[in-house]
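Pasting a structure below so you can have a look.
With one protein chain removed, the remaining protein chains of the complex are shown where they sit.
== chain A ==
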Amino acid sequence: MSSADAIAVSGVTHSYGDVTAVGPIDLTVPPGEFLVLVGASGCGKSTLLRLIAGFEQPTTGTVLTNGTAPVPGRGAGLVFQQPRLFPWKTVGGNIALALRYAGRPVTDERVDDLLRRVGLHDVAKRRIWQISGGQQQRVAIARALAVENPLLLLDEPFAALDALTREKLQDDLRQVSASTGRTSVFVTHSVDEAVFLGSRVVVLTPRPGTIALDLTIDLPRTGIAADELRGLPEFAALRAEVGHAIRDRVTV
């Protein structure tokens, strides 16, 4: 647990009243890693992400991001399951607000550039309700990127999207992550999504969530098409391994 770790979680538990949702968990994430937290619903993976974001405080143990206790808005960009965009601002206005909070110069070029990075063109002047759900989630990602924090935290960002949009966004996020090299933590309940996106996958047990499996995903990060990647025998093997780790622990 050196201070060079992007995230250091040690001996952390978190309880809501009498119910222990998470832990105990020990987890360190080196800079540049794309960590995916996967598990059945209610296993506390979102709680763990909120602990890392600083929105919740651990009941026991400590959470450090880049060597300090996390504070919301400092050090981590956040993408939620719902886009949570501000409807009183245009698409560009949402990005501009994020830039302003980050104390960065707000220019039309900067806004357009951020939108282009998530595959959006000519939408800056649109209203939020004039773009699709998938586009809204892209804007939410661009907004989180605008702050240029060393950490990017994503809480099931694609869960509410249709399958086609979802695959497209996964593919784009994989490329954005490869190009920015930012440390990311991505929460999902989809095994396929976990193996596709992660450079490392951590499977959590049902409540209280503890680490059931910690797996390095040794698949090429760049220069490979999504279909090709999903077609690799290694991809199928890793998916099976993660899938087993989840199913073994779920009692329905």
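Note that in this section a residue touches a chain if its C-beta (ideal position, glycine included) is under 8 Å from a C-beta of that chain, and two chains touch if they have at least 3 such contacts; residues count from 1.
The rule is simple: contacts and distances are computed from a predicted model.
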Worksheet entry | Name per UniProt, for the chain absent here [options: "Taurine transport system permease protein", "Pyruvate dehydrogenase E1 component subunit alpha", "Thiolase C-terminal domain-containing protein" or "Anti-sigma factor"] | "Taurine transport system permease protein"
Fill in: Which residue of A:T59, A:Q82, A:Q175 or A:S199 touches the chain not shown here
A:Q82
Discussion item. Out of A:H14, A:K45, A:R143 or A:R200, which residue would touch the omitted chain in the full complex?
Written reply: A:R143
Discussion item. Even though one chain is hidden, which residues of chain A still touch it in the full complex?
Written reply: 53, 55, 72-74, 76-78, 80, 82, 84-88, 97-98, 101-102, 127-129, 143-144, 147
